[in-house]
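Note that this is a trimmed complex: some chains were dropped, and none of the rest were shifted.
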């Protein structure tokens, strides 16, 4: 960290900051510049937070240099992480996860599962617990939905991915799911992150709607720090001023995460755009940019979907996309 | 809702959409315009989602007219909601909640509590469970922190506000807290909202970092919908491109929420700016704009704080601010 | 347009709004709904702005349905526009424009021009007038830079693209440039748009940093409306909360613009990411998503560049990228 002193800071003010930092257990060095002095801070003594010196007289601003994550960092773990789900190697193969936004009925799910399998999907997605913006929207089938997912897995052999909304459902969801999804709205639900970190299940962690790259990696760090190394990241669009699309899919972050971290990263163009006609072109772009795979909403009859009908592909469009990929 | 058809939509396409909507249980009327036809949709049959017609041939876009919230709406509940906490009437008096970001020790908390009381604060805040961006930062004292808060209440008579991070801690937190805070990161943790909605405790609901006004009100609607009418909203800054401040405090939303909703709304200028020297001017602005109160971080010794030292006032500055307000 | 009336609006209030709209020359129809009445407005009588009724008693909000652009719209001009620059057909071929951010010297530009031509670029870019955030940064060589660009065109046969910052330089820039660039910062410099609209030069119009899709298309509409149909759009990254990259390249917009407009659209991954190691993956993504081409900063010696050294490819990396594309 760097403490930048004001142009007008006195020598005594500088010495006070250096002394305080040393008392806190840091190594602190003066770095005189042409217009002002900076103080370099080295070392890390756990919980003590050097930001506390921000209010000392003469301090202009604090600049953080060291990245606050370690376990997810490629600097300290250069090889790609590969996560085995059934016989699928996420982080090595290019993997497509597909299925409906929500599990609605046995007929819907089985038709979707068989359809996406036939088209080449390697995992099946489907929400049993749905995080909806308003309380009056369809909230998912719950346990019944989980059982249908298990049935669809039996039918097709596809491992299933489903979202966990609450610690209290963890045991139940873990029993049925092959991959547990943590949705965008829960990316900083730290208690939920810690809870799934105590399992060894593969976790699909979606980027929060307004999460900076560093925050996204730190959310993953929470899971790894509890002992679970099986984290799959997923870019799903961020919130910006643009209203022509539901979100702005941020493909910049994909190759940047490949530089900074060893974890696999997927892309969800369905939520990322919110418009079904954009899903195919953005899927191709995601593959071209170096993503490890895709997560795509597919509904056998999107015009009857209980949620996200506007962004779901039907089986015909999905099959065509898979052929083009 | 309005379904806007394309310029090139055929009569048969328009009829198909109208028919489908009527099958779904909506009333649907054609509204021919000079360049294209729109279809007006009226009525609401529960979970069925009219968005599903977005993929019908000839459909250009969907426009939502009706607001999806009811219980929080001033249109259906014109009088202000007033929430009684101890002898404090939130929504009627201008109320200042103050205290440290995190409970760190008995000495720190008692000094803070007595100081903010003396200066005129009506409630005491303090975090026992802290949602931190990274796993290596101080995570709070937990139950010990709650007990210290209760002790501070005994000492000063100030009701206490503290954050709940997890459903599994609800019973424990509800035992000690007078007001339960749901933080920005959990604004769309819907299971947590439902859980606190089943109590009758006053809930302080902070706006999510990238929550639109409608989403903020819908999060409150989740709580009211479970039977708990005691919701206090709190604007705490949103995430924008601006990096000179930690967040952008959005005071626009305060009078707009007063128009749209009957719930009280507070402002947190500490998180909203992230810079202690901006807390006083933004506090005055929040009062001038019509907020029902403030939530301010005060630490007896900010330069020793374990979190958010950069944005906390000391007791002297807080006292001066209270006098100026 | 739709005028949504409040739940509490009286019949007389509704009639007053309808009457006022009719006086303004619009056709206005009542659309009664289950909870409130809306008023549909049809027809367009030039400058009169129906928004004026927003302040009538009983009015809740205004919703715009019709898109405000025509000439750029695919609805009214279904075939792709193809713009001929030299022998390059922009909008038909996949075209790469490459060259240095700024023209710095004859040696630098000739080396860049020959290098990018050899690698397969079809046009040469280079800034003679540079819009720099601060007044103390290199502002470009001006006329001398334009002359060097013409010399580079003579040497390589590549048409040249260069930015125009000011109406007063239009004649001079038009004399030397084959394509005139309007930069992101000037996307809503309407006088400059009108000025280039009065020429027949191909115009490369970059999206503003915070321009919504509709505003971007309306900026192009300004140019077409003055009589110049030769507009090439260019996505170059938008400003978001994410700070890990310089901008967030918004590839969503590319297929959406292809749906809505007949104009060609290029992608600039150099400004879009601000990090040279991300240029190659995002270039491939841009091609995959359906862009009509790329605009890439290439400097023979990025480590000596006077501007944007951080995001420029060297000739070796550019050649490799062109082979991979």
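Order as written gives the chain letters A, B and C; numbering starts at 1 within each chain.
By our rule, contacts are C-beta pairs under 8 Å (C-beta built on N, C-alpha and C of every residue); 3 or more make two chains touch, one makes a residue touch a chain.
Every value quoted in this text rests on a predicted model; they were computed, and no experiment measured them.
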Total identical subunits in the assembly as filed, 3 in place: 4
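Just so we're on the same page, only the chains that are shown with their structure count from here on.
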Distance-to-centre winner among chains (Cα means, whole assembly as reference): A
Two chains sharing the most C-beta contacts: A-B
Rounded Å distance between subunit A and subunit B, as computed from the means of their C-alpha atoms: 24
Approximate Å spacing (C-alpha centroids) for the pair subunit B, subunit C: 37
CA centroid of subunit A to CA centroid of subunit C, Å: 31
Multi-chain contact sites of subunit C, meaning residues that touch two or more partners: 210, 240-241, 243
Sites on subunit C touched by subunit B in the complex: 2, 4, 6-8, 27, 29, 31, 33-36, 38, 40, 42-44, 63, 65-66, 75-76, 210, 239-241, 243
Subunit A residues touching subunit B - in the complex, by the definition given at the top: 20, 46-49, 51-56, 62, 68-69, 131-138, 165-168, 185-186, 188-192, 209-210, 215, 218, 221-222, 225, 239, 276, 302-310, 314
Of subunit A, residues touching subunit C in the complex: 210, 212-214, 238, 240-245, 248-256, 259, 272-273, 275, 277-278, 281-282, 284-290
